[in-house]
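A single protein chain has been omitted from the complex, and every remaining protein chain is retained in its original position.
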Amino acid sequence: MQFLEDPVLWIAEWLREVLLGWGASELVTNMTLNFLGAFVVGAMIMVIFILLTWIERKAAARFQDRIGPNRVGPFGLIQPIADAVKMLTKEDTRPKGADVVGYVLAPIVSVFSVLMTWAVVPFTQKWIGADLSVGVMYVAAAGSFGIVAVLLAGWSSNNKYSLIGAFRGVAQLISYEVPLFLSLLVPVFLARSMGVNDIITSQTAVLFAIPWLNIPIRGFFVLAAPLSVVIYFISSLAEVGRAPFDLIEAESELVAGYHVEYSGMKFGLFQAAEFLHSFTFAALMALMFFGGWQGPWVGTNNLTGWLLGGFYFMLKTFFFYMMVMWSRLTFPRIRIDQMMNLNWKFMVPVSLVLLMGMPLIDYGLRGQELWLKYLVLFLFNLIVGLIAFAWAARADRRVKTHTRVRFEGRPVAVMPQAPAAAEDETAG
Amino acid sequence: MIPLSWYLILAALLFGIGLFGVLARKNVIAILLGIELMLNAVNINLLAFWRYLTPGDVTAQIFTVMVFVVAAAEVAVGLALVISVWRKRDTAYADELDMLKW
Amino acid sequence: MLLDNWLFVGLLVIVAAGIPAIVLVIARLLAPRKPNDAKLDTYECGMETVGDTWVQFKVQYYIYALVFLVFDVEIIFLYPWAVAFDHLDLLGVIAGVLFIFLLGDGLLYAWRKGALKWN
Partner (left out) sequence: MEPIQIVFLIGAALVLGSAVMVVTRRNLIHAALFLILTLSGVAMIFVLLEAFYWAVIQVVVYIGAIAILIIMAIMVTRNVTGDTVKPFNNMAVWAAMLSVVASGSLIWALSYWPAFDQTAPVADTGEYVIRLLGLELFSAEGYLIPTMIASVLLLAALIAAIKSAFPISQEEE
């Protein structure tokens, strides 16, 4: 095998031979290689986190018409390193009465939950940690630990604010997990498999080729279920807990939510978990609905296979990460009741309707051409989406959320002998 | 290879611990924790039997599904009852709940 | 063997718990530690903390968890259903749709009951 064909496998083979040559047993070799693989995945994700902080600061600055970090290194690229050093050397206080084990464990569990997800993410066709037959459910399981971390952090800090913040956070996380799971069911249903690589390979089926140019249009699941993509994107925004769904943190109401009492590197780990969570959801979106490493000219077993595949996957992931950041920097935060209504009264019913309709269509078109199936599913999604949005807009008009509050007969801080117009001034 | 007996002994011990929790704890939620342990022991048993005796047949797994469903229903209703009783009586201890006794 | 795939997962458990733990250990070695009473006090916007931390919570939170639990359990049924879809007959498809419909029923009940309303 040539090095350029697949460097990772080449290195793995080489290491295996070296280890076996040293007299290590088959088992020890296997363990060592797998451990190295796991370590590389984990370390790479942490390096990506460092890169993400730079991207975040730079992009936020551009959105707000600033320049952003530009002093440390070219384009401020060394800034994250400086940040990391600052985080590491900051004093780490632990409040009185905190539950020590829980307090230390919470940030670790939080990062753990994100890193575990990457076991099933295929970077290219061959580079996948573990191609599990239950991949999608595995992702959901890894995410479950994040909720435990929130509850643990809020409870063990021995602080009213953090406990209330944790409760709100858990209510938000578990609520939005319902549409998340339901929209992840759609690619599983379309691919008839839960393995992540199976889902990607079943998106390679050619729907039709553009005439004259002979460019094949492949059946990415976004074409069959655009509404599911929308639901997935919104609920993953809420799962991460960033604006417009950052009620978990709610700086102005709950000071900082469940991690009020955290400082120094422990806070930094929560931050890392949040960033990486967004990145993970972006990666999953690319994998589940946009074909992962699929793209033009991706070969199977050569240089272009891994180079282009990895490039496409990262391109898609960073694109969706930019979308997450874009919505974070654009939309104002919504109220908690609006957030719960959006979830339980809009997204969950819509995904249930989708899940009832799409199997029936699929069954009705069993044995038909693939492009016909995709077309009908696409139209069904479109119609359901239009009806749902129209209905939601109507319901929103009926419920007056912005009624003017008048304070009558209540002491309001008004200046004596104020002009008469001041009486109509309301608090909000 | 792990023989079947290991799993069965593990499940039996876990069941015993759960049983102790159910019988000895005073708090109703703690009793529910014990029940969860017992249900988990049952699940270990069912899946061990599936793997070792009938791996080509999923009947044992259907039973596991039902155990999950029953566990969820039991926790949901049980905790709701605990909360509702707690609001009326301000207690969650099993031996203080004597509304039906006179 | 299929367990080989899970070897990676098992080792990733060690790595994923180890990386943040090591980072915390490094921080512990590097960071200064000069605790005093004010620093270790519970943060409450500068006020003294009054009363116990264990404030009572609204049942509202619990209701959301309840609905979530029911949806979560039904997902156990729906994922195998989706995987096996090609082999199902019409009855199985209809049964699955009916299953989702019953799931929606529970949501509708909670909605009508006003249990999903945040107040």
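In order of appearance the chains are A, B and C, and numbering begins at 1 in each one.
Assume contacts are C-beta pairs under 8 Å (C-beta built on N, C-alpha and C of every residue); 3 or more make two chains touch, one makes a residue touch a chain.
The structure presented is a predicted model; accordingly, all values stated were derived computationally and were not measured.
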item: Neighbouring displayed chains - absent chain, whole complex; value: A, B, C
item: Residue numbers in chain A that touch the chain omitted from display; value: 27, 102, 132-134, 137-138, 140-145, 147-148, 151-152, 155, 163, 167, 170, 174, 177, 193-195, 198
item: Where the unshown chain meets chain C, residue by residue; value: 2-3, 6, 9-10, 54-59, 61-63, 65-70, 72-77, 79-85, 87-89, 91-92, 95-96, 98-99, 102-103, 105-106, 109-115, 117
item: Interface with the unshown chain - residue positions in chain B; value: 1-10, 12-21, 23-27, 29-30, 32-34, 36-37, 40, 43-44, 47-48, 50-53, 55-56, 58-59, 61-62, 64-66, 68-73, 75-77, 79-84, 86, 90, 92-95
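One rule holds for everything that comes next: only the chains that are shown with their structure count from here on.
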item: Cα-centroid distance, chain B relative to chain C, in whole angstrom; value: 21
item: Rounded Å distance between chain A and chain B, as computed from the means of their C-alpha atoms; value: 34
item: Whole-Å gap separating chain A and chain C, where each centre is the average of the chain's CA atoms; value: 14
item: In chain C, residues with contacts to at least two other chains; value: 72
item: Per-residue multi-chain contacts in chain A, two or more chains; value: none
item: Of chain C, residues touching chain A in the complex; value: 2, 4-9, 11-17, 19-21, 23-24, 26-28, 30-35, 39-45, 49, 53-55, 57, 60-61, 64-65, 67-68, 71-72, 75, 78-79, 82-86, 90, 93, 96-97, 100-101, 103-104, 107, 110-111, 116-119
item: Of chain C, residues touching chain B in the complex; value: 59, 62, 66, 69-70, 72-73, 76-77
item: Touching residues on chain A, where the partner in the complex is chain C; value: 30-31, 34-35, 37-39, 41-43, 46, 87-97, 104, 107-108, 110-112, 115-116, 118-119, 129-133, 136-138, 158-161, 163-164, 167-168, 170-171, 174-175, 177-178, 181-182, 185, 188-189, 192-194, 255, 260-261, 264-266, 268-269, 272, 336-337, 340-341, 344-345, 348-349, 352, 355-356, 359-360, 362-363
